[in-house]
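Quick one: the structure is below, questions incoming.
Note that one protein chain of the assembly has been removed; the remaining protein chains are unaltered in position.
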């Protein structure tokens, strides 16, 4: 599965994207964030306050409780500041 | 006193402006409209439905019950359709 | 605050007016431009032209008063209002309102307020030529409603200010 990171999530993790193999038992976006947070200090820093992290599955905004299902691309980023 | 007419009020009366001497007893804008309506068929036509006529004293919107006071210029016109 | 108010017979250049309002300014984070254009048909009937009559002197003074009101209600950094009179062909611009602010809600609210005002309260009258006949455009009740809603702070917009 392809993961994308933007803005300070990208900066803290230190890369814009990566491919990961998810272990069994990860069914929601929130599960994925909790699992990522344990992958190292840079991930722990990025996901230290998961409530402020926004996520998109296949380029559509989703909530932490959303099931990952057959997602191809999941992105994590801070609240948007466009316009 | 100078009277100004605009749009179909002007067309019905047949002139854009005129100077008039008001007789005694005319104290409000509504009194003036009633007096003007009796000055001839063209005025009667213009003021046949005084409720749709708007008025301004010295370039400020006023209501029929507004006192004429020391007005220099009174204008009568249909509801505005600018913009 | 720079305020430009102009009544004119000639067409205007919205881009040039916007450039004039914003040139050299880095505090204007939001500029709303409204352009009102003469439509080619009214209720399905083709329009040959509009002719706008106005009350010289009063129109300028009334617009200026409403620009001042807009300035007192919203944090504006500049306003331009240009309203044409005389004969206007379909596709030609009739009116331009520019409102510049640091933040978008003030610019949007002021531009819409000024347009609602111009439609219902500014001393202009439109005559329309359809199929060789001219008639005066009737005022719309909805325009009166639109201007009345500004008498109280509109719900849902002031509290959304940035």
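Every chain is named by a letter (A, B and C) in the order it is written, and numbering of its residues begins at 1.
Just so we're on the same page, contacts are C-beta pairs under 8 Å (C-beta built on N, C-alpha and C of every residue); 3 or more make two chains touch, one makes a residue touch a chain.
Predicted model, so just to flag it, every value in this text is computed and none were measured.
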(request) In the full assembly, spell out which visible chains the left-out chain is touching. (result) A, C
(request) Determine which one of C:34, C:55, C:85 or C:124 touches the chain that has been left out. (result) C:34
(message) For the chain left out of this view, which of C:7, C:52, C:76 or C:111 touches it?
(response) C:111
(request) For the chain that got dropped from the picture, name the residues of subunit C it touches. (result) 14-15, 18, 22, 25-41, 90-91, 102, 104-105, 107-108, 111-112, 115-116, 119, 140, 142-143, 145-146, 149, 154-157, 159-162
(message) If the hidden chain were put back, which residues of subunit A would touch it?
(response) 4, 6-8, 10, 56, 59-61, 75, 77-83
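The rule we apply is simple: only the chains that are shown with their structure count from here on.
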(message) Testing understanding: with touching defined as stated, what is the shape of the graph linking the protein chains, line, ring, star, complete or other?
(response) other
(message) Which chain is most central here if centres come from C-alpha coordinates alone?
(response) C
(request) Could you please state the distance in Å, as a whole number, between where the Cα atoms of subunit A are centred and where those of subunit C are centred? (result) 47
(request) Starting from the mean Cα coordinates of subunit A and subunit B, work out the distance between those two points in Å. (result) 71
(request) Could you grab the centroid distance between subunit B and subunit C? Build each centroid from C-alpha atoms only and quote it in angstrom. (result) 27
(message) By the touch rule stated above, which residues of subunit C touch at least two different other chains?
(response) none
(request) Check each residue of subunit B and list the ones that touch at least two other chains. (result) none
